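Okay, structure first, notes after.
Here we show just some of the chains, and they stay where they sit in the whole.
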Amino acid sequence: MLSNIHSDHAQAGDLVEIVSPSRKIFIFLLATGKEIHTHRGIVKHDDLIGKAWGSEVISHKGNPFFLLQPTLADVIAEIPRNTQIIYPKDIGFILVTMGIGSGTKVLEAGSGSGALTTALAWVVGPEGTVVSYEMRPDVKNLAQKNLNRVGLSSRVDFKLGDIAEGISVRGFDAVFLDIPNAYELISQVKQALKPGGHFGCIFPTINQVMRLLPALHANNFKVVDICEIMLRYYKSHQDRLRPTDRMVAHTGYLTFARSIIPIENTNDEGLESETETDIAQENH
Amino acid sequence: MLSNIHSDHAQAGDLVEIVSPSRKIFIFLLATGKEIHTHRGIVKHDDLIGKAWGSEVISHKGNPFFLLQPTLADVIAEIPRNTQIIYPKDIGFILVTMGIGSGTKVLEAGSGSGALTTALAWVVGPEGTVVSYEMRPDVKNLAQKNLNRVGLSSRVDFKLGDIAEGISVRGFDAVFLDIPNAYELISQVKQALKPGGHFGCIFPTINQVMRLLPALHANNFKVVDICEIMLRYYKSHQDRLRPTDRMVAHTGYLTFARSIIPIENTNDEGLESETETDIAQENH
Amino acid sequence: MLSNIHSDHAQAGDLVEIVSPSRKIFIFLLATGKEIHTHRGIVKHDDLIGKAWGSEVISHKGNPFFLLQPTLADVIAEIPRNTQIIYPKDIGFILVTMGIGSGTKVLEAGSGSGALTTALAWVVGPEGTVVSYEMRPDVKNLAQKNLNRVGLSSRVDFKLGDIAEGISVRGFDAVFLDIPNAYELISQVKQALKPGGHFGCIFPTINQVMRLLPALHANNFKVVDICEIMLRYYKSHQDRLRPTDRMVAHTGYLTFARSIIPIENTNDEGLESETETDIAQENH
């Protein structure tokens, strides 16, 4: 992915995608002598090597595909997986809300299949740091394999372990948790984050969010936001423009907060009305 | 923003934010001797300088604020503006869908108040390139000023001009348009993009999307996605968890496509059924 | 509302609405000699009496209004209130889901300002029955006054009281609760409903829904549906079609269930997988 970012044509060793007009996507590493088998026919790697990006290519059955550098969203959405992944719609908002960009030091747990890991490694760049905890060895191995495939594993420090037993790093800009019991791990997160640092997590159920809120409070996390993102696609027919028939209704609830150093003996809880907070949140 | 990314305390010259428990946000450059005036009292810059990030500070009226490094989303949402801006919920998805990360070469038009520009400059890092066109001098000046304030202007090449008269760059990875008549500018975009490159744009009305589709078709852009993103916040009360009363219903329709080099004399339009495309899109 | 349903012109005693082109709505009883004062000028009732429905009329300031029989949705949305009301978007779905139509026997608690009561009385017709409980005398009085105004109070049996102390009716087709602690009242609902009858309720918070579920289970309510309805309006400009900028994000969570007579000694819980239920619900 990274290695050939500014190249204008496909070379052996590149991660490429071929996309059918009906949007079937095949992502693979280009290698001389190999073939990719699709429901629309076979495409020989050798017919792709040397071709300009964006080229239309034809399978042995005469069906067209477009040869492309895989977009980050496609890599994430099509990642080989043995876990539920975090989707691009959520990842984009996580990056912007937590200020994760070039040079950021970010920790995630768990790695899962490496979907968010891929995005983090991509965005923090060569000067950033990504530490990724995973407690299941097989899952960790898959995440590493997936990052290897896209050429980003050198940016990630994979750690096998349970952060309930402590996080070995300190002073991180951001920590993101995708762990069922994340609400039990907030004191560990507090220690790994620098003061003012960003906490984020995703939960499938609202019950988990309810358990998280007192844990954030107890550990002096403030500026708490809870939200969900709905993404609706349209059928791209100029004369019959309309949304698709069905959509994803839910991936997860996102919660964000900042690590705060409170003044002793103050009780700021009572000073502000709910109304103001809510109005501010509605105006985001 | 960038300059002190890993610092642990606020220094003169830093861009800082103070946030009230009710989520009023004040973003400003820290300078000795200055004061920030809020509806909840005055805070002296000198009382902030040297404080750890995340510290709770008290105004002269006794009201608390949290001293934070501004998050990218806050900088964008609070940007001084004389135009409609692109919001964080859309920006995050744009970045991930168009694969904009460390090292990317991206062009945008128009700059507007610099909201997307800020995110692009932040994400592409020191090795990336951002070219931003704006045809109104006063708007361009504001965008530059806004990028200056957050320490990212060195990453952006601001150009005063109308891309209808041509784009001076070539071989870019991605082009994003936030221009009312973007549908008239697709041939110019085609020239600036490298083959296979990413096109994206945002339109407030569906009429504009309808005009865009034939222009994309005529210029051999494929893999077209049209979508919209809805972001819903929750009131963060553990015992009374519920969404906010009101939300943003619409910011804009996002369209994405890839620049394709077609094979001569093929007609791939008829080869694929609508049904397949739509199913693929619904499963994003 | 009812009395003149098929009339073609406004008469003294009618409930009428005048609507400005900008959609300000004024609902009132027409009476000789009276005036309605609006921000766009005064309209004399005598100038409306005898006018055909749908007529454009002009205020003393020269501003136009449309003279209309109030639609049920407008009566509900504009109801004089001292409580939160249930909105048309939710009421419509409640009616259809609970099968409330001509001849239905339905009980609601509490009456609140009478928004749902109005819809129930309208829909059940002269052969239906509406019983409405309210424990606060002032609220009950307002609901009655509101039903009187629209000519539907004869269809409603208002009762002052707390259904926690029991419901006096039996064999009802449907019971709807809009009460904060509805989850404590399910055994009373069970007694009032005929076997197989419809239960429905609305809650602002998800915590209340969580408490409701075990109460439904304990009282043998099955076929449980939980849902929420989002209504998005569009700006009606042909050349610039787009959703409004903001919308209502949340009114309440709706829960529906049926009163079941279980077979002794069966445990149907384990017989069906979650997956099937969820797929069925998604295909609603």
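Each chain carries a letter (A, B and C) given by its place in the written order, and its residues are counted from 1.
In the analysis below, a residue touches a chain if its C-beta (ideal position, glycine included) is under 8 Å from a C-beta of that chain, and two chains touch if they have at least 3 such contacts.
Keep in mind that what you see is a predicted model, and the values were worked out from it rather than measured.
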Per this structure file, total copies of the shared sequence (3 shown): 4
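By definition in this document, only the chains that are shown with their structure count from here on.
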Whole-Å gap between the CA centroids of chain B and chain C: 42
Touching two or more other chains - residue numbers and ranges from chain A: 206, 210, 282
Residue numbers on chain C that touch chain B, as the complex places them: 204-207, 232-233, 239-250
Contact set on chain B toward chain A in their complex: 2, 5-6, 8, 19-24, 52-58, 63-64, 66-73, 76-77, 88-89, 91-99, 101-105, 119, 122-128, 171, 173, 194-198, 206, 209-210, 213-214, 222-238, 241, 244-248, 253, 258-263, 266, 268-269, 271-274, 276-278, 280-282, 284
In the complex with chain A, residue positions of chain C that touch it: 206-207, 210, 249, 282
